[in-house]
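Only one protein chain is missing; all other protein chains are in place.
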Amino acid sequence: MTDALKLTDLSKTFGVGRSLLGRRTGAVRAVHPITLSVPQGQTLGIVGESGCGKSTLARMLVGLLEPTTGRIEIDGAVLDNADPADFGKRIQYVFQDPIASLNPRKTIRQIMEAPLKRLHRMSAADRRQRILEIFESVNLRPEFLDRYPHEFSGGQAQRIGIARTLAANARILILDEPVSALDVSVQAQVLNLLADLRTEFDLTYLFISHDLAVVEAVSDRIAVLYFGSVVEIGPAAQIFAAPKHPYTRLLADSAPVVGRPLVAPEAEGAELPDPLNPPRGCAFAARCPRAVDQCRTQVPRLSPAGAGAEVACFRPVNVPEHPMSR
Amino acid sequence: MTAFVALLARNRLALAGGVVLVCVVLLALAVPVLPLADPDVTNTAQRFQPPLSPGALLGTDHLGRDLLSRLLWGTRLSLAVGFAAAIAAATIGAAIGIVAGFYGGRTDNIIMRGVDMLMAFPYILLALAIVAALGPGLFNALIAVAAVNVPFFARNIRGITVGIAHKEFVDAARLAGLSNRRIILSEILPNVIPVIVIAMSTTIGWMILETAGLSFLGLGSQPPQADLGSMLGEARSALITNPHTSIVPGVMILIIVMSINLLGDGVRDALDPRLKSGALSRPMAATRVDRAQTPPPPSGAGLLEVAALETQFHVRNRVYRAVGGVDLHVRKGECLGIIGESGSGKSVTALSIMGLVASPPGVITGGAAYYDGHDLIGAPYGRLRDIRGRSVSYIFQDPLSTLHPLYRVGDQLIEAIRAHRPIGRAAGRAKAVELLRAVRIPNPEKRITDFPHEMSGGMRQRVGIAMALANDPDVIIADEPTTALDVTVQAQVLTILDDLRRSRGLAIIFITHDFGVVAQLCDRVGVMYAGRIVEEGLTSDILRAPRHPYTARLMACVPELGAGKRRLEAIPGLPPVVDNLPQGCAFADRCQQVQAACRRAGIPLERHGTHAVRCLYPVPQSQEATP
Partner (left out) sequence: MTGYILKRLLSAVPVLIGITVIVFLIMALIPGDPATAILGSYATPENVAKLNRDLGLDKPLVQQYFIWLGNMLQGDFGTSFALNRPVLDEVLERFGATLVLAGTAFVLCAVLGVAAGVVSAANQYGLADKAITFAVLLGISIPSFFLGMMMILLFAVNLRWFPVSGMWPIYGARSLSVLLTHLAMPAFALAVVATGVVARLSRSAMLEVLRQDFIRTARAKGVSERGVIWRHALKAAMVAIIPVLGIQAGFVLSGAVYIEMVFQWPGVGRMLVDAILKRDILLVQGGVVLVAACYVLFNIAVDVAQSLLDPRIKT
């Protein structure tokens, strides 16, 4: 199996603040160097809480943001410029807010035509035909094509957004919180549609979400992001059932689960470290019940932890017992 | 476009302005063919003729020239110059603004520095300097007026463009392979044009005033040619002896500018989407109550009891039945969950209790909310205010937008107390610290001087809870208090709420869309769909064996952590829109067990013991919900 998508040391640093002369006075590392790969036809889930850098990562992958370091390879070929049009044919993006991602002053047909016209230079007749095919595969009625975005519900708009990415004919889709703006009953429709499309067109997904249960339900492998770094990566079936990183465990314990009594895993108001003044060692050390001196001075690297999993922790949780067992 | 004209025509004032303006413009266009005297022929023997003199309908000026003719020719000139200046300023300013806003970075910086520089002049100084350089004259005045207005347009349009350039659809266009130039033309421009039109329609009157002003000063049109401003300027010396020579052009300017302003306001209102949806109305202090029937009496079931509550939104001629007859109650120390999807009416139910639904457009059209046996809906405002925050308090969803951004959190806490009883400075501070400690905010003595934006989301929501506790209320209504928070923070906040309810005997109504949260926190739960409770009972009963098909299907849709990769259950279709509810069961179209009877008439909420279901064919009790 080849890797459809491979990231090597991809990172992003933003300059913040300005001196009188317009020079940047500080820097925030939104994404620390990340190395990841996704095999063709698989789904890699990425979970993390707000501010963990997951959206920055996604925007780099589609060329909307230029990485500070590192490179992106698609099917073994390096993408070395930040031209979204070049990215567009190989890798596409599904937005979080389905309505905001559609131009309110264009009809759905105009929106659907843009990638066919600009990326693939199709003739008008071919475009018409192709749009109908795509609409068929996402279960949208052709009469929607001449309406405007505000006439659609969130779920329908998200289907249109997915249809647009299919029109670009990319093999890799970055799904950035694609269902978090939707209600549960509609969310399931969209998730199932995505699963069908993946098999039908042999697509590769990078699925970003803050919702552990959703990510678990759709992914083959899952990477957990904390403060811009991957702290744990492993098979979806195990990562929350038997977390190895204390942060993954905290996440799994915090998720409200039917049948589990309410206990706060952390009593005090623990918070993310200050990005302008990041800690020297492990970013999670201050919140970690298992932290030792080493954790506060050295940054742990991602290393194999058995069963296809990797964890960035000096003192991983190895005990398989877990409150998840109901 | 037709919708725009229709909207404009509905605004009677704008219509009046438009009609007057069209008349003036037509008159101005027709001037060359009208049988008028030559405006520039002087006849000093006939100077200062009063209005209605023979041969001079409006009289004559200090050189005996016919005022009517001069007025119409002047109007023509003033209108032409005003419109030309407005179009020039709008076009150049918008182009600058779009380029600066779209490209950002260095381009933006350089352009906006220049614009700031021009705006650092009181505009007349710049106009005077330009006229001084170019020399007096009408065309130079036009250039000056257009030039001083360019920075205003540029800054305004830039702001709008920056907002649009960061919208997701622009990113999407980029990924669809559009070049920057094409993005500006096809994505940005169509969204900016309404703003340009609004800005133009509201400043065009101003520009006419400005050119008239320069002419008034003698810097615009030069004799013998006259626009309205220079007519006024020439007439000024005879103001006291022959006021009509001043009044005639002055009133004309007033008429023109006023009609333009009226029309401009109409254009703005018709183009502004927020005004279209009626969202710019000021919400009243309490929701409007308009009950057709006397509500049912209290049953005494709980401390807070809602009976047959109906709340509607009246937008234009549509009626949205957001809440269509909800009954619920909560006892002391009990936590009642209300669960539903967006648009199910759960938040509106919660806000209706204390009259906090924005009104307009909200109206409570039926039912009652009994607190301790007394109806709150329809209670005089003074009494409602007395109970708000003292006996029944609220916690809202997004803690950033629900705290006042410009007051320190300590002051906001003290104000919550002061709204109900006087408290000294020191005592108030001590109480605020105590409240923050109760919600486990570390270092409360230091945090009370924080502003909300200096706190994290979780901390802010703790402040929200502390504020709700300020007067030791009996009931707390929590409207999705953890939806905007991360899971780890949510767990902390939920634990605080749960502890408080146990230690203080609080009754909590907890609105959420998350079954996991309900399961962990609530004793009882009501499930809402399309404005009604479809099922209600003990949380454990409902989660174990839901009886309403909607509850059962909804629970099956929710992915549960720990079950691995799998296909999810989905409910086909969409919830009905509440301005067009079906006659029978609102869920019928999406239900697999639907029968003809379901669609015939409204279905009552049938109660058996602790469990109530609004369904003719409920899921049999023995059957487990999860497949």
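Letters A and B mark the chains in the order given here, with residues in each chain numbered from 1 onward.
In this text, a residue touches a chain if its C-beta (ideal position, glycine included) is under 8 Å from a C-beta of that chain, and two chains touch if they have at least 3 such contacts.
Note that the structure is a prediction, hence the values are computed from the model and not measured.
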item	value
Given B:L254, B:A427, B:A563 or B:V577, the one touching the chain that is not displayed	B:L254
Touching the absent chain when the full complex is considered, from B:P51, B:P190, B:G218 or B:G325	B:G218
Which of B:G205, B:G366 or B:G457 contacts the chain that the document leaves out	B:G205
Among B:I184, B:M354, B:A432 or B:I508, the residue in touch with the chain that has been omitted	B:M354
Chain B residues that touch the omitted chain in the full complex	113-114, 116-126, 128-136, 205-206, 209, 212-213, 216-219, 229, 232, 236, 239-240, 243, 246-247, 250, 253-254, 257-258, 261-262, 279-283, 285, 354, 356, 358, 381, 385-390, 393-394, 396, 398, 401-407, 415-416, 419-420, 451, 453-454, 464, 467, 470
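Just so we're on the same page, only the chains that are shown with their structure count from here on.
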item	value
CA centroid of chain A to CA centroid of chain B, Å	32
Chain B residues within the chain A interface of the complex	109, 167-169, 171-179, 182, 186-187, 190-191, 341-342, 440-442, 456-459, 462, 486-492, 494-496, 498, 513-517, 519-521, 543, 553-554, 557-572, 574-575
Interface residues, chain A side, partner chain B - complex	22, 49-50, 59, 62-64, 84-85, 87-89, 92-93, 95-97, 100-106, 111, 114-115, 118-119, 153, 155, 161, 164, 167-168, 183-189, 191-192, 195, 210-214, 216-220, 236-237, 240-241, 250-272, 324, 326
